[in-house]
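The other protein chains are all here in position, but one chain of the complex has been omitted.
Chains: A and B, in written order; residue numbering restarts at 1 for each.
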Amino acid sequence: MTQPLLDIAGLAVSYGTTNRRVPAVRNVSFAIAPGEAYGLIGESGSGKTTIAFAVMGHLNGGRVDAGRILFRDRDILALSPQELASLRGRSIAMVYQDPLSSLNPTLRVGEQVAEGIRHHRGLSHRAAAAEAASLLDQVHLPDPARLMLRYPHELSGGQQQRVVIAMALACRPQLLIMDEPTTGLDVTTEAVILDLVAELRSALGVAILFISHNLGVVRRVCDRIGVLYAGELMEEGRTEKVLQRPRHPYTRSLLRSIPEIGRRSERLASIAGSLPDLTSLPSGCIFHPRCPEARDICASAAPPVEEVEPGHISRCHFARDLPDALAEDTASASMKDLPEGRKPLLRVVDLEMHYVRSRRFGPFGRTIRVPALSGVGIEVAAGETLAIVGESGSGKSTLARCIVGLAAPTGGSIEFEGTPLTATRPRATRRDIQIIFQNPEAALNPFHTVAEIIARPLRLYGLREGPAIRQRVIELLDAVKLGERFSTHYPRELSGGEKQRVSIARAFAAEPRLVICDEPTSALDISVQAALLNELKELQRRYGTSYLFISHDLSVVRHIAERVAVMYLGLILETGPTAEVFQPPHHPYTEALISAVPTVSPVDRGPVLRLQGSVPDPANPPAGCVFHTRCPRKLGRVCETDAPPWRHTSAGRAYACHIPPEDLLALQQQPTTETDRPLPEMEEPHER
Amino acid sequence: MSLSRLILRRVALLALVLVAVSLLTFAIVNILPGDVATAILGESATPADLAALRSRMGLDLPLGTRYLTWIGHMLRGDFGTSLAFNLPVAPILLWRLGNSAILAALVLIISVPCALTLGVVAAVYEGSLLDRFLSLAAVFTFALPEFVIGLVLILVFSILYPVLPGSSLMEPGLNPLSQPLALVLPILVLVLHQLAHLSQITRASMINALGSNYVRAARLKGLPPALVVVKHALRNALAPAIAEVGMNFGYVLGGLVVVETLFSYAGVGQLMVMSVENRDVPTLEATVLVIAVAYGVGNLLADIVSLRLNPRLRS
Partner (left out) sequence: MAMPKQSRGALLFLLTVILLIALGPWIAPYPATEFHSRHILEGPGTTYLLGTDEFGRDVLSRILWGARPTLLLALASAGLGVLLGTPTGLIAGYFGGRLDEILMRVMDVLMSFPALILAMLIVVMMGPNPVNVVLAIGVVFWPRSARLVRSVSQDLARREFIEAAKARGEAHVFILGRELLPNVLSILVVDFTLRVAAAILLTASLSYLGVGVVPPTPAWGLMVRDGQQFLQNAPWLVLFPCLAIALVSVGTVLVGDYLRRRVAVPGGERIA
């Protein structure tokens, strides 16, 4: 490597009091060359954010126990506050995870970009403002002059992140630290932000330290990556090497627990156990308690840093012995066929629902109607999984709320086994349809024990009585792999994954026919998500329950659902069997969604397609086809005036678009842009 | 929505609230168990006296008519006749309202900037000796009734070391600013009370702002610390603090009642207490209503300042 721009050696950072120190980062070393993009990968608690802020010289209560951080041969940890201040924002700048909270709510956007320019480069107000405008233009924000006068909350999430990026680039830094910059953004927004990062990097030659939990995102941006686990660097190397020939069991497990859009398997590999308690670390290799390859030596001796090939290192005793292929340890089953001719369990016809947005202030003002669902129709058969895919604002959660009876539709009908359902419905009907929510933190009452929570449906619906209740609670705890010892716990004593398991147990306690899963894994770490998806599948097999699976994550959907419906602005744009929907010809919106999903493995995915702009105001949906304002394949006037017809391409498969299937197919089968050699072991045979 | 329209709405809302307030005042006086005539004449009054008073005051008319007559008169500036002084209430009330306004204004002018400064300093040096002292002082001055602080101050500054007058008694019609020394102790009592509470509120919202992601982002931009505190943190901490000034205005007004009584200062608060002692119901009603209006207007002003400071509230 040439002279590195950033060189971290033996870094150790700890938090807490003298009595109870938590060593968050231990003995981490890596270097970044000028202009290079380096990715730090890790799950929550891995210490990746601590490292990012340490490079900024911001330890936030943490203490550096050992090591140094050299930036152009100067140790950041030894700088005076003044020297640090002149470095920050000028030579090293940062882009944060949550753009809205990182922007000052009371300052205009333009000023927030300009103030750094004035301060570091000594420009006048006028010159700095002009410079800020050109920066906003460079990050492709429309009409910078006007946008500069707006406040952060008036911008969309994607625009906010662009502003934060412009702010970071204000003084042409040599190093840009990006801490989960796309987490919390919609897939299509994420894709355009990542494109922007790549574009800026090649234009400005800035080096990037990219922090993320998402391997696919890192793959898209970084030249080299380092994998962190519980505060230690486990593996490091060139991105494609690490992702395709991982030399550390943790990296391997992580890769196998990701549902990939390009493949479909019956079970995901999950990582047993959970992150170790940082205050009492396991001896030997810190990963050994969870490692599938662990042997005796792993518990006794800390593994050396092994350079398996030039530039690719792994901290594992058996780094050289690991098999090349990422073998699937579970058999992949063929896809279930559509339940044809069977009567649907749930039938939703032309469902409409609008919220009344109040513009009242006291007794004055008027109300406006904001449509959330504008004529949605779906059917779910017994025992099948239908996934609803859509970005935020698509109406997918409203649909779920209508079906479980939390919201009253304003039009259309919901039938369950032929019986129409309204928001006020008998308890027996409510029992049949249960729901699992997205946020495990809020789904359980913090003042009830796990046993009380799971027992409640049993009591409410009179399913068990007396001692049988406890019996059943234990059965259910076992079914979600928690075990009896959890029954006396309070939710605050559980991890996110454990909480979500309790939610699942509570839903299944009611012995439901249909379970609505509203993004049940989106708040969890990758390895936990894999385990949970597996359990949901197993429960379905055991009880024959139907799932309505709501998600924004196409990879997860691909993994779990038999059929998919794609929603946008309260309408379904496409529906069909999962495997078919993921193949062209599909609706341009589906195409853009698929194209946006970051993947770990390089797969042939058709031409790159990006959506510009943001989802229109639902109070004012576009006429004609609702998607025409952002559609990259828009035909012309007809899209703006006429609602698109439904095109049926095969049994149970249809999309709503003015473009006929043949034309779409021709458009969508153009040569690929990703030319990397596909790895045979990552592919599923039945997909080809 | 534009700022001026928002303000217009708040003003309209205030008008409605004031109507409700007048109804409630009227209701408490006229409908609650307890008879107005008995309240005025005392338990020992003869039925004949009570009846005579009732018909003189129009208490025998239907409630609705009485309310409309009363509020109609109030709106035209006719606040009725004081039973104690046998004079129209309006001129007395007006003069005293001015006096109270002078007192309240001086208290706010002194306490608000001081409290904001103290709060910011305490937040920036969180955990320092100064911070801890201020927190403790805040608990004490907050927990002590105004009359306790006032009496202690009188004891010290006008009895032990007689440097300041312990009473603000003055000739009717006089401007209280003409005897500034007499104002010192009443103002001091109210300022101490305000200062403590308000500086703690400022401190809390300032600490909140200093711990926010946007302040961290500003620091990591390499901006100088003073600029970060003033431009980024204080700007955001100010809105909740100002809103609190509005909420606190009620305590200032309540405090006025106590302090004016304690120092015999001729303000609305003292008038209210006097009318209670004299069982002067018309004056009491009028005073309460005037205080409620002042409270409403004070809150409105604080609201408008908050709206100006916080762009998020405007959408």
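As a working rule, contacts are C-beta pairs under 8 Å (C-beta built on N, C-alpha and C of every residue); 3 or more make two chains touch, one makes a residue touch a chain.
Note that the coordinates shown come from a computational prediction; the quantities given were computed from them, not determined experimentally.
K.L.:
Using the document's definition of touch, tell me which of A:L460, A:V608 or A:A666 contacts the absent chain.
P.N.:
Missing-chain contact among the listed residues: A:L460.
K.L.:
Out of B:V257, B:L271 or B:A286, which is the one that touches the chain we can't see?
P.N.:
Selected residue, touching the omitted chain: B:V257.
K.L.:
Touch as defined at the start, partner being the missing chain; which of A:F437, A:F508 or A:Y589 qualifies?
P.N.:
For the chain that is not drawn, the touching residue is A:F437.
K.L.:
Based on the whole complex, identify which of B:A209, B:M272 or B:L307 touches the chain you can't see.
P.N.:
Considering all chains, including the one not shown, the answer is B:M272.
K.L.:
Please pick, from B:L8, B:L24 or B:A105, the residue that touches the omitted chain in the full complex.
P.N.:
Considering the complete complex, B:L24 is the one touching the chain left out.
K.L.:
What residues on chain A make contact with the chain left out of this view?
P.N.:
Touching the chain left out of view, chain A contributes residues 404-406, 425-427, 430-431, 433-435, 437-439, 442-448, 456-457, 460, 492, 503, 506, 510.
K.L.:
So which bits of chain B touch the chain we can't see?
P.N.:
Within chain B, the residues touching the omitted chain are 17-18, 20-21, 24-25, 28-29, 32-34, 36, 39, 139-140, 142-148, 151-152, 154-155, 159, 249-251, 253-254, 257-258, 261, 272-273, 276-277, 284, 288, 291-292, 295-296, 299.
By definition in this document, only the chains that are shown with their structure count from here on.
K.L.:
What's the distance between the Cα centroids of chain A and chain B, rounded to whole Å?
P.N.:
Those two chain centres are 52 Å apart.
K.L.:
What residues of chain A sit close enough to touch chain B in their complex?
P.N.:
It comes out as residues 56, 58, 60, 84-90, 93-94, 96, 98, 101-107, 115-116, 119-120, 151, 153-154, 164, 167, 361-365.
K.L.:
So in the complex, the part of chain B that touches chain A is made up of which residues?
P.N.:
Those residues of chain B that touch chain A are 6, 9, 12-13, 16, 212-224, 227, 231-232, 235-236, 239, 309-312, 315.
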